[in-house]
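Every protein chain of the complex appears in place save one, which is left out.
Let's look at subunit A:
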Amino acid sequence: MVTIRHPRTALAATAALLPVLLALAAPLLAPADPDTGHLADRLLDPGAPGHPLGTDGQGRDLLSRLLWAARPSLTAGLLPVAVAALAGALIGITAALTGRATEQALLRTLDVLYAFPGVLLAIAVATLLTPGLGATVLALSVVLTPAVARVAFTETRRIRTAEYLEAATVSGATRTTLILRQVLPVVAPVVLVYASSLVGLAVVYAAGLSFLGLGVPPPTPEWGAMLDELRPALFTHPWLAALPALVILAVSVAFNALGETLRGRLGEGTEATR
């Protein structure tokens, strides 16, 4: 019999993986074309025949749109986090291991980015670019990188004077080998766990940009854009208007839970090594 060693982590990972699988299987699962609707069927409530989750203001099937919207929405949630994890780790490790001048230059640059609220910074960057998925990914990467860099910097600073790094230095390794084979194995798990907890935030930010018309242009379905499209029906058909918000909430909670459980597991690991 298969036993699951860490059921909470497995549950959180399954919850986070589910929307990704649904996004991949959208062509198979979606009952209708997400972009085509019939005005006669507009704003049908959930449970209507042929439309399990109802329809939007243009009569398009909401289940199909939610499934297809998972693709750009999750891309906008996951890709900036991946970019931020790579760029942040590079900046943080470099700042912690190089001389004081480079460290100060990098940290103060991060401080400038920190001075702006995340949402405002994302809007500011997105408005400079042509609206679309690329603009969303770039804007969110800029917003998330400083936070990841701070985590990587702090963790690298913590281990900078560790005896195993001194011994590795004395071993005669080059700086690059030292970073790749001694620093990265310690810093990467911390960065990845932190980054996983940012996915939920990135999904919400991406939805926010689309809501403001700075994200994926219509008619491509995207959860934030769908929220905006259904806003006029908020008081007449609240369940329909709430659906994209509920999906965003569920995905955000799933990724946050994954980040939390991974953080807990990492804590157990480092406790054991102290």
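The working rule: a contact is a pair of C-beta atoms (placed from the backbone, for glycine too) under 8 Å apart; a residue touches a chain by one contact, two chains touch by 3 or more; residues count from 1.
Assume contacts and distances are computed from a predicted model.
**Student:** Identify the UniProt protein name of the omitted chain, choosing among "DNA ligase (ATP)", "Fe-S cluster assembly protein SufB", "ATP synthase subunit alpha" or "ABC transporter domain-containing protein".
**Tutor:** UniProt lists the chain left out of the view as "ABC transporter domain-containing protein".
**Student:** Pick from A:Pro49, A:Gly99 or A:Gly172: which residue touches the chain that isn't shown?
**Tutor:** Spelled out, the listed residue whose C-beta touches the missing chain is A:Gly172.
**Student:** Of the residues in subunit A, which ones touch the absent chain?
**Tutor:** Residues touching the hidden chain, for subunit A, are 162-175, 177, 181-182, 185-186, 189, 269-270, 272-274.
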